[in-house]
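The structure appears right after this line, and notes come after that.
Only a single protein chain was left out; the remaining protein chains are all shown in position.
A and B are the chain letters, set down in written order, and residue numbers restart from 1 in every chain.
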Amino acid sequence: MTELFAIEYRPWLAILCPTIASLLIILSGRRPNLRESWTMIGSVLLFLTVISMTPFVLKEGHIRCSLFNLLPGVDFALDVDAFGLIFATTSSCLWILVSLFSIGYMRSLEEHAQTRYYFCFALALLGAIGVALSANLVTMFVFYEILTISTYPLVAHEETPEAIYAGHKYLAYLLTGGLFFLFGILMTYLLVGTTDFSHHGILKPALGSTSKLVLQIVFFCFMVGFMKAAWMPVHSWLPTAMAAPTPVSALLHAVAVVKAGVFGIIKIVFYLYGIDLMRELGLGVALGCVAAFTVIVANLYAIGQDNLKRRLAYSTINQLSFILLGAALLSPMGTIGAMIHIPFHGFMKITLFLCAGAIAVIAGKKNVSELAGVGRIMPVTMMAFTVTAAGMCSIPPLAGFISKWYFCLGSIQSGAMVFLFVALAASVLDFVYFFPIVRNAFFERPAETRGGGTEIRRKETGRPIYLFMVIPLAITGIFSIILCLFPNMFHIFDLAQMAVRNLFGGV
Amino acid sequence: MISEQFPALIVVTPLILSFFIPILGWWRRSLCLPIVLIALSVCTVFAIGLLQTVMTQGKIHYWLGKWQPPWGIEYVVDHLNALVLFFVSFISLMIAIYSKKSIEQELPEHKIPQFYTLFLLNITGLLGITVTGDAFNLYVLVEIASFTAYGLVAIGEDGAFVASFRYIVMGTIGACFYLLGVGHLYIVTGSLNMADLSNILPNLYHSKVIIVAFAFLIIGIALKMALFPLHAWLPDAYTYAPSTVSAFMGPLMTKVGAYVLIRIMFTVFKPEFSIGMLQVTDIMVWLGVAAMLFGGIMALSQTDFKRMLCYIIVAEMGFIVGGIGIANATAIKGAIFHILSDAFMMACLFLVAGTIMYKTKGHSISDFKGIFRKMPFTAIIFTVGALAIIGVPPTCGFFSKWYLLLGGIEAKHWGFVIALLLCTLINVALFFRVIDKGLYLHVHALEHASEPAGHHPEPHYDEAPLSMLIPGFIIAIAIFLIGIFNQAIFKNIIEFAIPLRL
Partner (left out) sequence: MLEYIISKYNYWMYIVIILIGVYGMMAKSNLMKKLIGMGIFQWAIIFYFMSIGAKKGATIHIVTGHHGAYEAVRAIEVINPLPSVLMLTAIVVGVATTGISLSVLISIYRRYGTFEEDEIIKLLSEKGK
């Protein structure tokens, strides 16, 4: 029995947790309490499994296990390394909190089709964890597609015409991307005969047999393939997908989907092409330009949005490209910044979304312009919002500060001062669109309600079920402070350092 | 040893038993289905036995009545047709189990024995086509399969008669073309045995008669397998046929046609002739591309689920023919694997169509409303089939597409690659349209968008009987297993099935 929990089976255990949870959820659809407890048990077990692998990975480097042969030279295999573990830890930890929040959110709104919701949520987590831990491109593709398809019913959950439209757009974008991804995998397989990730990149030998142009085109295919990273101009599915319930937006933005995209691109950059090849092909600069463009333009878009969730969506697009920019610098410091920004941004953005969701449910407000005075009836929520918004603008002592600090060091290290200015300008713009929200919420009086009727003012402690929403967001808000003071929580910093040491051969 | 007789028994058993069905059925109707089940399970056992023998000992030659070829009829089982035999008998067994409820509902009671007789005869024909090593014997068996198919289509719903008549005309033309082709070959070689022909023919490859014969054969088979642009009979016939009939003809008939195409192109004629000299493969790739795009687009414009599936079959035949046309080892492996996987995928989807028909008395896409709530198990089977057609890993559809795409890129045939990817996208649109119907119940019209959702009457649970669900589940699981263990199939069977000297 203990052998089952041996270290080489842990990755499979991590995959099995959400799978079994999803099956149990669908089987206990008629008993909501049981169903939700499966979600909670699954998420906690998953988190513990992932966390338990960390010491081992820090000591041994990686855990590899393969299940069966999928194609000649390609196994269905998992390979847990430092970088993958960062992503897996983030997703699994946030799943616990989002599940808690979902219970509060779905029950207070008395949403329909809750079984479907929790089922797809668990499957999406399966996809995300699988992407994080997969050992080669084909395995990653399998999980990447599971992630795409399982989130589709979530995006269209409201079943209003706009939600359905959002779902269709989401699918159309991401599955088209999936085809480009598939094409990229096929080309990689043809060029080098394997798709296993390696610290030094695997495509280097292909340069002898094919031209630079082909490799550049393949890189472009991979970029389009990871459309989930929402770089411009293929970002527009993300704001549209805001039609989904708030916990789903949190899933999309913080836990799984877009992070899987960014994670994938970083994997491609470092583990498939490798630093030397990226430099030789000039792809680092190209990726950096796309990312820098997105960072600035997304922020400009964000200023113009009135819907709170859409504003947050553009903020996500900005932050994601920020991660890509860190990777594109191809310098050790920048890479550390990119890697640790994945969990840091996850914690901050999930807080913001949970706040937006709580405001929508409790106060019934969806637009920035209506938020006047919300801070008075929902102090905890708005405090968490303020703190994490400050983190987004990278003000110390918040998590965003650390990653931006490393990013700036990285851009100096690689001598690309332009990107340093981009980063600073982005911080200023972040401030421009977050500040009015905070100011409105705390310092403005609520506008007179039209028609003279008295507005029902519900407090965040009004119903016990609301606590399910407020407590998780308070936790994540506190986390985003703690992560700055102790960035090595869950060994995230150690893992990032280790990954970079492997990639660059010593910092 | 009885196992030596398997190649003959696999055809003879269902043939003989099919004659008992009308006799016993006249006495007691409930006896028909057990006979079919016995016949088909015996066939499945034979097919598995043959597959095992072929895998361990190589090709099996069986001389009917001990008449030596080229005078007598020879049955040959090699890796390729052992595989086809297996899936034909296995899928038809599943469909037979499934047919009980569906047939009882759709056909008047006195037609049940007739139905089962034709059903078993049709499978006999398909198994015979697969196992025979004689070009003329193949014609006869094709006709057995086709005749029964005409009859089976004709017992369907309104409009089936006209569809059946069109099918008769087109099918007869196809058969006659095939016969003409065989006649030409016979004039110049004096032989009808496939192995013998392939030995004699290389010296005659420059003869015009041979080229004409080849053209007749290919056109005849293309008609039978509904290759674009000769597919016109298929959508009508399979749409109006009873759901059990389309459930086994949809996956099996066209796939067996594809098998015959491979047999003629690479066994009777050598690859040097069909690929090297005639370069017919270039045309085939483009036909495949046209079939994929045409089938996909036509499928998009359908409101009837079964008709949509029919056009998907047309597109899927494009995959197979295109893969054969790419004509390198990878693509042909992909095409052969696609024959196998497509048979299972189409069987899965047609089974769902039949189940929906059983419950809602219709098979248009709007009948799928709320199936995820109403018939959750059927919906799961449907989702598996749909994902397999789209080609989501780890279902079998992904791996055949992987090999086809890999072959296309190797041959630098970008038109094929792009068409295949496009067709995948079209499939996404097709199936998510249906899934939407099944999944979302609360779709409001625009004017009611402000109303809160969740206060509508929930559709009550109304699942199909187990005898329809179990075959569906078995096939759905098979779709996953074939995908996951695809390497075992490739290494042990398909590696040996592709023609040498490619």
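The criterion applied here is as follows: contacts are C-beta pairs under 8 Å (C-beta built on N, C-alpha and C of every residue); 3 or more make two chains touch, one makes a residue touch a chain.
Since we're looking at a predicted model, the values are computed, not measured.
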Touching partners, among the displayed chains, of the absent chain: B
For the chain left out of this view, which of B:Gly58, B:Gly72, B:Gly183 or B:Gly276 touches it? B:Gly183
For the chain that's not shown, point to the residue among B:Ile112, B:Ala145 or B:Ile168 touching it. B:Ile168
Among B:Val140, B:Ile211 or B:Ile470, contact with the omitted chain is made only by B:Val140
Counting contacts across the full complex, list the positions on chain B that touch the omitted chain. 136, 140, 143, 147, 150-151, 154, 158-159, 161-162, 164-165, 168-169, 172-173, 175-176, 179-180, 183, 186-187
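Convention: only the chains that are shown with their structure count from here on.
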Between chain A and chain B, what is the gap in Å from one C-alpha centre to the other? 43
Which chain B residues qualify as touching chain A in the complex? 372, 387, 392-394, 399, 402, 405-406, 409-410, 417, 421, 424-425, 428-429, 432, 436, 439-446, 449, 453-454, 484-487
Chain A residues touching chain B in their complex are 68-72, 76, 110-112, 116, 138, 141-142, 145-146, 149, 152-153, 156, 158-162, 164, 167-168, 171-172, 175-176, 179, 182-183, 186-187, 189-190
